[in-house]
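Removed from the display is one protein chain of the complex; every other protein chain stays in position.
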Amino acid sequence: MSQMTMVQAINHALRLELGRNERVLVLGEDVGRNGGVFRATDGLMAAFGPDRVVDMPLAESAIVGAAVGLAMGGMCPVAEIQFLGFIYEAMDQMASQAARVRFRSNGRFSAPLVVRAPFGGGVRTPEVHSDSLEALFVHTPGLYVVMPSTPYDAKGLLLTAIRTPDPVLFLEPMALYRSFRQEVPEGDYEIPLGAARVVRAGTQLTLVGWGPVVPVMEEAAERSAVSCDIIDLRWLSPIDWPCVLASVEKTGRAVVVHEAVRTGGLGAEVAATIQERAFLSLEAPVMRVTGYDTPYPVPLLEDDWLPNLERIRHAIKRTMEF
Amino acid sequence: MSQMTMVQAINHALRLELGRNERVLVLGEDVGRNGGVFRATDGLMAAFGPDRVVDMPLAESAIVGAAVGLAMGGMCPVAEIQFLGFIYEAMDQMASQAARVRFRSNGRFSAPLVVRAPFGGGVRTPEVHSDSLEALFVHTPGLYVVMPSTPYDAKGLLLTAIRTPDPVLFLEPMALYRSFRQEVPEGDYEIPLGAARVVRAGTQLTLVGWGPVVPVMEEAAERSAVSCDIIDLRWLSPIDWPCVLASVEKTGRAVVVHEAVRTGGLGAEVAATIQERAFLSLEAPVMRVTGYDTPYPVPLLEDDWLPNLERIRHAIKRTMEF
Amino acid sequence: MVGTPPNVAEDHLVDWFRWMITMRTFDQRAWNLQRQGKIGTYAPFSGQEAAQIGCMSALRADDWIASSYREWAGLAYFGVPLVQPLLSSAGHPDGGCMPESLNVLPIQVVIGAQLLHGVGLAWASKLQQQGRVAMTVFGDGATSQGDFHEALNLASVMKLPAIFVCQNNRWAISLPVERQMNVRSVAQRALAYDIDGFRVDGNDVLATAQVMRSVVDRVRQEQVPVLVELVTYRLGAHTTADDPTRYRDAGEQAAGAAADPLVRYAAYLTAQGLLDAAARARMQQEAQSAVDHAVAELERRGRVDAWTVFDQVYATRPAQLEEQRHELQQRVLAHRADGAGGGAR
Partner (left out) sequence: MVGTPPNVAEDHLVDWFRWMITMRTFDQRAWNLQRQGKIGTYAPFSGQEAAQIGCMSALRADDWIASSYREWAGLAYFGVPLVQPLLSSAGHPDGGCMPESLNVLPIQVVIGAQLLHGVGLAWASKLQQQGRVAMTVFGDGATSQGDFHEALNLASVMKLPAIFVCQNNRWAISLPVERQMNVRSVAQRALAYDIDGFRVDGNDVLATAQVMRSVVDRVRQEQVPVLVELVTYRLGAHTTADDPTRYRDAGEQAAGAAADPLVRYAAYLTAQGLLDAAARARMQQEAQSAVDHAVAELERRGRVDAWTVFDQVYATRPAQLEEQRHELQQRVLAHRADGAGGGAR
């Protein structure tokens, strides 16, 4: 065990898997010599050579499209999209290609690849870099979507992702890359596909969120008189409904938190399913605390735009008083 | 007035607007000489010449990207994506470019363009052609999204769309292109931006849907003993919440229907918002009848996959008996 | 198609013709099947048989192929059963399930996207030292897509054994090639990547086969990509949903028909004494029976259970898909019990 940041934990997972499985290769813009713009791939090229850790030309469709070919051809590519906002350039390769290899071939081929991408707010990036786009991919059957909120989860989930025989989109909240350290095992471990994490047990209200908002939810719960169950979904596709529903059946109230814009965000799916499956348990409507319905704002405005402590507390209060 | 199919109504709208406003131009693959693969642009090149109706090279990013430039440069382009499934190739130009011109320039520039795209099931297309992707664009601030379900609406909504000073995604349900005719005025008319259509008034349950499922909802309601309010949203972004909520407050029950896959579909937003804003009116959870969580199936399987009469009736029954 | 006979065995020469006849027969039959409502949208390849067969003739049995929807003559020659295009057009899930013995990707319809898969496959082969090349086949229209450029650039930078074959059949639905691009040849675009580019008369099966053989050998040995343009002509409609008289004139169609590769090749083989009327009639008959056989096979595949739609989304079905599958299955089975058939809308 050692204390690691999330970005170190990701680096460890990649290093471990590159060492363990020679079919694994890492590819993306600036992932080699430079070690990634966030250093997530730091030292990997030196350790494994330029055939295993590949600096790619500046073309996202080529990165994902080639990864699809590599995967069909027997390799386990771990591709990086430098910032999630640029994945639109590879949208066809994600949604109509990677996600459909197994379906289209009726099982003859598969595409076991991982696409890693940093995203999320609070770090003062230029436009497009901070957008939370998870909802688009959760709405795309054939993909798995996962998002860690701790160093421990980041390593275990990434190892699971690389070993999953279907494509996984692995979303890394930039704001959590170095925001805290945690004990992380040096060795190998996985976190089961599809399992949410109960961050904190409570009785009066369920807080559901993922990625960058998890620490914010934790702080809100700590400072609140209301006893909150906190669920970090982790796997956004598939969602761990039994975990969410059991909690809401216990508490009778739920607030969903995410950074993505509100309309059509994944919070809508969580709220819709809760009301559908736990209707009689609900004492109040499921409320959502989310980004507003605008493009991600410029840095001077982002703090007020993001779901913050105050907004979560306000939603808890409104839900309790409903 | 004359009897028109939806595809004729669309053709009329384009013809009218090309005649009325010389800044309007139509561009896309096969829209000129061939008149569009569905004949939506039939005769327009002959009438307005190849500068106004342009056959484009096979490149969707170029079609939308050039339309963004044309729009910033003072034109009103109406671009066609031959089938919505191919819009992934233009996803960046849709979501990070067209949708952000006004925002990025803080109002200095705008991009008044329309992107038309056929989509939807039941017409035995090859893969990707039938996918319903509206949720992705409703989750993209800066875009308007609209979807007619009748010839009358198609013409009026398209005229509104072309005259809207921001980008509009205009989604055309293939299955309804020629499925029925309706009286459509020869002249000019608009349908207000953001206004849903109450298809049928009822008292016991609200059916909300859009596009290809509207006639199926109508048939279900006709054959049902339950008195249904039917709302055709038409505008998916922005959604006419007052209309939806007033109905649910009256009926106390709602079923949402769409062809898109269930998880993360726009039905989730509708259900989430209804339970949030009309919680105390609800006698039963809002149910959803949707495509299943798989890629759009091959033609031999699509009928059983799509929301059909039976599935809607079943949902009505379950909701009434809840 | 004159001059010194190419360096190929006589039985190959005749075999190619046999395949051209077979596939022309197949193509016409498929068109009719669509008109009879037995299969769905179909994209005929008549006129492109020489380009397709010549191009595949150079491959090794384990090489990769990532092709387009119009490549069935080449794919059949390479070993894909004739029932495959029928299943595909009929909208059967097995339409994309290529034989385990071949490294042929299922058809995907997004123009240009498979070029990048070809690049990845070539890369995988190189990394695993399998000695396979990856051949990608696409149309003239596909060259306008960004993926075309990204694929050729990446293959060139990474020095991958990828062969990019453009079937330039002059049309992309209604767009003639001179409105698709402002260059006189697709092959010329190789200059943008410092790779070799060849422009070949694709309606000459011998020329195509010969160029392809040297290209495939070079790519396999030197591990570098090559771009090949096969100039051919789509004799028929874009698909069964298309009406080419709307956008091309009778004169052009007639000229295309006059350059029919089957006619040309038959004349050549006859002149060489390799083909006579009897042999041809026999081939025609064999073709007919091969096609009949495929059609019978299509009919045998019968109906598919709707709930199998869930079976190849993921290797392991998540709980939610399992639930949905169950629901659909119950619903369809209940219907069947009612005698109501497969849940028409």
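Just so it is clear, A, B and C label the chains in written order, and each chain counts residues from 1 on its own.
One rule holds for everything that comes next: contacts are C-beta pairs under 8 Å (C-beta built on N, C-alpha and C of every residue); 3 or more make two chains touch, one makes a residue touch a chain.
A quick note: this is a predicted structure, and the numbers were derived from the prediction, not measured.
The absent chain, not drawn in this view, touches the displayed chains A, B, C throughout the complex.
Touching the missing chain, out of C:G74, C:P106, C:G146 or C:P261, is residue C:G146.
Touching the chain that is not shown, out of B:I10, B:L25 or B:L207: B:L25 (per the contact rule at the top). When the whole complex is considered, the residue among A:A66, A:V128 or A:I316 that touches the unshown chain is A:V128.
In the full complex, the hidden chain is touched by chain A at residues 29-30, 32-35, 37, 55, 57-59, 61-62, 85-86, 88-89, 122, 124-129, 216, 262-263, 292-295, 297-306, 308-311. Where chain C meets the missing chain, the touching residues are 144-150, 153-154, 156-157, 159, 179-184, 188-189, 191-195.
Interface residues of chain B with the unshown chain, by the touch rule above, are 25, 51, 54, 56-57, 59, 61-62, 64-75, 77, 92-93, 96-97, 100, 102-110, 141-142, 144, 165-166, 194, 238-239, 241-242.
Just so it is clear, only the chains that are shown with their structure count from here on.
Taken as a graph of touching chains, this assembly is fully connected, with contact between every pair of chains. Once CA atoms are averaged chain by chain and compared with the all-protein CA average, the nearest chain turns out to be B. In this assembly, the C-alpha centroid of chain B lies 34 Å from the C-alpha centroid of chain C. Shared interface positions of chain C, i.e. residues touching 2 or more other chains, are given as 93, 95, 108, 110, 146, 313, 320-321.
For chain B, residues touching at least two other chains, in rising order: 85-86, 88-89, 127-128, 263, 293-295.
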